[in-house]
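The structure appears right after this line, and notes come after that.
Only one protein chain is missing from this complex, and each of the others stays in its spot.
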Amino acid sequence: MKGARVAYFLGLLVALVGFWLGMSGHYTPLLLTLGAVSVAVCLILAYRLDIIDREGAPYVRIIGFALYFPWLMKEIAKANWTVVKACLKAEMDISPALVKVKTACVTDLAKVTFANSITLTPGTVTVEIEGDKMLVHALYEQEAQPEAFDEMDRRSREAADGKRRPA
Amino acid sequence: MSDFLASLPAWWEVIRFPLGAALCLAGGLLCLVGTVGVLRFPDFYTRLHAASITDTSGATLLLLGMAMMAPDWMVVSKLVAIFVFIYLTSPASSHAAANAAHTAGLQPLIGPVSTHDKEGQGS
Partner (left out) sequence: MTAAALIAVLFGMLLLLIRAIAGPTLYDRVLAVNSFGTKTVLALGLLGFVMGRPQFLDIAILYALINFVSTIAILKFFRYRSFQVPLVRRGQGGGNV
């Protein structure tokens, strides 16, 4: 457990230094010193807040998320087209509905990924999460049957938890 | 063939400004469409769907177009940072709004909605 914490700490350090170097653009000694000081302050604050753990630095799963993201973009593009048509139609033909979706995700990170994917897709918004059930508000009733979310559920679980161990 | 490959960066320099500007224009129009949806839709929960057009496809196309027109890599990294921020925070804030409205007891409109009674549902 101790080694894992050091790994998360180093991951956060690398992410912060990369972020600072990407934002700054000026690499004089004075500004580099100031950047080092600000990174150190951020790390101390994160340590005091006790958020250096698996959720605070989820870099282990970054490959899984990188594989999941293109599929999500495709889904977002498809759903966007539907909602754009619904916005611009002269005759409004929407039929909003509340749907209960049961998820197979176990960990909090997987649930957050799944709920955020649902919300990010236009046309569906997660209204409430209770345990493993989610209340989803959808713009079109016929496109939001609970089976429609099965693939997204499976893929976000694989992205956040890994393929083999579901816990 | 090697001539063609050598001329690719020059072609890219020529083509990236009109292509990026066209993507920016498409993104701006999508933002406008999302706003029209926010103005037209009958209740809060459906307006949330229209607002998420702006947050997803409008922002993506605009930032992609700006990244094509970027003068150096520093600008591209800043655009990537904005993209990541928007994609992490927009579902969180729309879920927070929907959850707060649901907890406060705002009932969503259920079932088919026709055009003539689209105003005056709320309050």
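All chains are identified by letter, namely A and B, in their written order; residue positions are counted from 1 within each chain.
The criterion applied here is as follows: contacts are C-beta pairs under 8 Å (C-beta built on N, C-alpha and C of every residue); 3 or more make two chains touch, one makes a residue touch a chain.
Worth saying up front: this structure is predicted, and the values here are computed from it rather than measured.
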Legend entry - Where the missing chain touches chain B, by residue: 18, 20-22, 24-25, 27-29, 31-32, 34-36, 38-39, 44, 47-48, 51, 54-55, 58-59, 62-63, 65-66, 69-71, 75, 78-79, 81-82, 85-86, 89-90, 92-94, 96-97, 100-101, 103-104, 106, 122-123
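Criterion: only the chains that are shown with their structure count from here on.
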Inset, instruction - Report the inter-chain centroid distance for chain A and chain B in whole angstrom, where each centroid is the mean of the CA atoms. - result: 17
Inset, instruction - Name, in rising order, each residue of chain B that touches chain A in their complex. - result: 30, 33-34, 36-37, 40-43, 45-46, 48-50, 52-53, 56-57, 60, 74, 77-78, 81, 87, 90-92, 94-95, 98-99, 102, 108-115, 118
Inset, instruction - Please give the residue numbers of chain A that touch chain B in the complex, ascending. - result: 19, 22-23, 25, 73, 76-77, 80, 83-84, 86-88, 90-98, 115-116, 119-128, 135, 137, 139, 141
